[in-house]
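All remarks here apply to the structure that follows.
A protein chain is absent from this complex, but the other protein chains hold their places.
Right, chain A next:
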Amino acid sequence: MTKLQLITKGLVKENPTFVLMLGMCPTLGTTTSAINGMSMGIATMFVLIMSNIVVSLVKNVIPGKVRIPSFIVIIASFVTVVQLVMQAYVPDLYNTLGVFIPLIVVNCIILGRAEAFASKHGPFASMLDGLGIGLGFTCSLTLLGIVREVLGSGSVFGAKFLPAGMDGMLVFVLAPGAFIALGYLLVLFNKFTAKLR
């Protein structure tokens, strides 16, 4: 696998949301608007890259039986760092994403990549892997966020395009809309990427 493939595979071939179907909790919970989805994706991508690098660096000194606790401690530390930094510099975003920030710790994608990739490859390849999967996750969440915001609030990235007095279809901002939008996006994704894969 070339280095470019490491990055691009996360977008389509191993897209964490539409193909691997991992990390559904933040995917459905935070994508009420495009900006929320994108922020969540970037926060996850940061944790993913950093934990992949550190795990691949320390993989040779970790005894096999305690590797999962070790990975989780490393991931949790980076999540706490992200949480503190967001609280300090983007408090509004921190309040919006709320409990989903600490919940990055239990995102299957991150532990999955640490276990399946970073613990078997070098630091550089692991970083690229984290970047690729993280980009895929960010793009999926942003896409879902855009769809839900357009249909639900009549705006894109906070810019309203519907005339005043007109609201979007509220259901798409609420939890059921997350499932509906994700379902239809999955259908479209599978239709258009069937040949690529």
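Please note the rule applied: contacts are C-beta pairs under 8 Å (C-beta built on N, C-alpha and C of every residue); 3 or more make two chains touch, one makes a residue touch a chain; residues count from 1.
Note that contacts and distances are computed from a predicted model.
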Among "Ion-translocating oxidoreductase complex subunit G", "ABC transporter ATP-binding protein", "Phosphate transport system permease protein" or "Anti-sigma-K factor RskA", the UniProt name of the subunit that does not appear here: "Ion-translocating oxidoreductase complex subunit G"
Full-complex contact with the absent chain, from A:27, A:44, A:119 or A:140: A:119
Sole residue of A:6, A:47 or A:74 that reaches the chain not shown, by the stated touch rule: A:74
Touching residue (missing chain; options A:12, A:25 or A:58): A:58
Hidden partner interface residues of chain A, rising order: 32, 58-67, 69-70, 73-74, 76-77, 80-81, 84-85, 87-89, 91, 95, 119, 152-153, 167-168, 170, 173-174
